[in-house]
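Just one protein chain is left out here, and the rest sit where they should.
Take a look at chain A:
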Amino acid sequence: MNGEELTEQETALYDRQIRVWGADAQRRLSKSHILVYGMKGTVAEFCKNIVLAGVGSVTLVDDRAVTEEALSANFLILPDENLYHGKTLAEVCCDSLKEFNPMVHVSVEKGDISTFGVEFFEKFDVVVISCCSLAKKKLINQKCRKLPKRIAFYTVDCRGSCGEIFVDLQDYKYSKKKLEETVECQLEYPSFEDAIAVPWKVLPKRVSKLYFAMRVIEQFEDIEGRNAGQTSIADLPIVLKLRKELCETNSVSESQIPDAVLERLLTDTSEYPPVCAIIGGILGQEVIKAISGKGDPLKNFFFFDAMDGKGLIEDISKP
């Protein structure tokens, strides 16, 4: 794993995926370090995927205790109180993840991620955060962007039948084969803060309603000082008012953000396992692409809604 060639063990284990992305990409994966924050069902899926893929290391951060709710959608947590008593979510998940691939180094970092300094993030190639407030997302994104080293930054959130992924690869150069030629590509990604600041008016009309709805809920949680996902149907009146204000400020019609979508996002805050699998899979693929430098990465939001079954990409950046 440390030499240039893949070991025999790696070649045997990774045979089927090497046939997808090549030995070179596999080598790069084995040298990569991923930081993951917020160990809910979707992130559990994501971690499973990248551990199986054979990344170098995965560092988990989540000091919350194991709860009933966590047990229901997170297959990394075995419902044996003896096993999880006194342990944090990250610790329990860490134990399970190690089993999937002994060649991957899985560990836990304790503490409040908002207080970790920029030097801490420098150790990583990829940072994935979930269950974060608006403020935390911006903060961590900024820390990643401060470093000379380019760190790939992702946020992921699943609420009921919906899921959202945000991608920030900063200035990303990669090459790909088109017919017989190798084509050099370059993409410029906005930070999370800059992306959501893009005025709604300039966005194409057919941008997913989910994008706007998530922003409304995000604002609401921020204003009310709520934790991510800490909402209920009782919040609907205030949320609708907030929608009105935001739409007015942005000069767009309120019909862009139907009541029904907001209702769903407010009430179905717990994770729905099929959606976790789907979002965790898409996110896994994206991170593998970014590390290996192979394949067009998605830019910059991905949405899935089980209601209509569409999984779509939205490019939310300054035109």
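Keep this in mind: a contact is a pair of C-beta atoms (placed from the backbone, for glycine too) under 8 Å apart; a residue touches a chain by one contact, two chains touch by 3 or more; residues count from 1.
Rule of thumb we're sticking to: contacts and distances are computed from a predicted model.
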| item | value |
| --- | --- |
| Complex member absent from the view - protein name from UniProt, among "SUMO-activating enzyme subunit", "DNA primase large subunit", "Phenylalanine--tRNA ligase alpha subunit" or "VPS26 endosomal protein sorting factor C" | "SUMO-activating enzyme subunit" |
| Option from A:11, A:114, A:175 or A:230 whose C-beta touches the chain left out | A:11 |
| Positions on chain A contacted by the hidden chain, ascending | 5, 8-9, 11-21, 23, 41, 45, 48-49, 52-54, 72-73, 75-79, 99-100, 102, 160-161, 178-179, 206, 209, 255, 258-261, 263-264, 268, 272-278, 280-282, 284-285, 288, 295-296, 298, 302, 304, 306-314 |
